[in-house]
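Showing subunit A:
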Amino acid sequence: MLEVTPGWYMTLAAALFVLGLTGVLVRRNALVMFMSVELMLNAVNLTFVAAGRAAGVLDGQVAVFFVLVVAAAEVVVGLAIIVAIFRRRETASVDELAALRG
Partner candidate 1 sequence: MVELVIFVLMGSGALAGGVTVVMARNPVRSAMGMLGSLVSLAVIYVVNLAHLVAAVQVVVYAGAVLTLFLFVIMFIGVDRAEDTSETIPLQRKLVAGLALVVAVGAAVLVWRGRFSWTPAAAESVPIPNGTVQALGGELFTTWVLGVEITALLLTIAAVGAIALAFYRRSGKASAEK
Partner candidate 2 sequence: MLTLLVLTPLLGAVVISLVPARRRELQLPLGIALSAAPLGVAGAVFVSFEKGEGSFQMVEKMVWWEPWGISWHLGVDGISLGLVALTTLLFPLSLAASDAITHRRKAFVMAMLVLETGLIGTFLALDLVLFFVFFEVILVPMYLIIGIWGGERRVYAAVKFFIYTAVGSALLLAAIIALAVMHASQSVEGALSFDYLALLDLEISSTAQMWLFGAFALAFAIKVPLFPFHTWLPDAHVEAPTAGSVLLAGVLLKLGTYGLLRFNLTLFPEATVSLVPVLAVLAVVGIIYGAVVAIVQPDLKKLVAYSSVSHLGFVVLGIFALTSAGLQGAVIQNVNHGLTTGALFLLVGMLYDRRHTKKIADFGGLASRVPMMAGFFLFMAFASIGLPGLNGFVGEFLVLVGSFPSLPAYAVVAAFGVVLAAIYMLWAYQRVFTGPLTGMANRKLVDLSPKETAILSPLAALVLLLGLYPGILLDRTAPSVEAILDRIEQTTDYQVPSPGRLEDVFASGSGDGEG
């Protein structure tokens, strides 16, 4: 019978991570980009949990807790910036923000 080892979860996490990264790269809506970042962080969390299980320690789950908080804090600040930008520019597309370059 197939046993689901932590490796399976971690593989899934890896896929999610790459998916999230892809999302950041292909979407131009800043909000969706943030969601993709969240996806990446979720992949990280899954890895932590699975790795913690494999190692038999709780540290993995503790780490998830902190990553979660960081994600939340990032989202708050990010959304604040997006709102601020939207007030001025009426857009959430990052492609239109390219005044700084060269």
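On how the list was made: all candidates are chains of the complex that A comes from, given by their letters.
Odds and ends about this structure:
The criterion applied here is as follows: a contact is a pair of C-beta atoms (placed from the backbone, for glycine too) under 8 Å apart; a residue touches a chain by one contact, two chains touch by 3 or more; residues count from 1.
Keep in mind that what you see is a predicted model, and the values were worked out from it rather than measured.
With subunit A as reference and 1 or 2 as options, the touching candidate in the complex turns out to be 1. Within the complex, the subunit A residues that touch candidate 1 are 1-2, 4-12, 14-16, 18-20, 22-23, 25-29, 31-32, 34-36, 38-39, 42, 45-46, 49-62, 64-66, 68-77, 79-84, 86-88, 92, 95.
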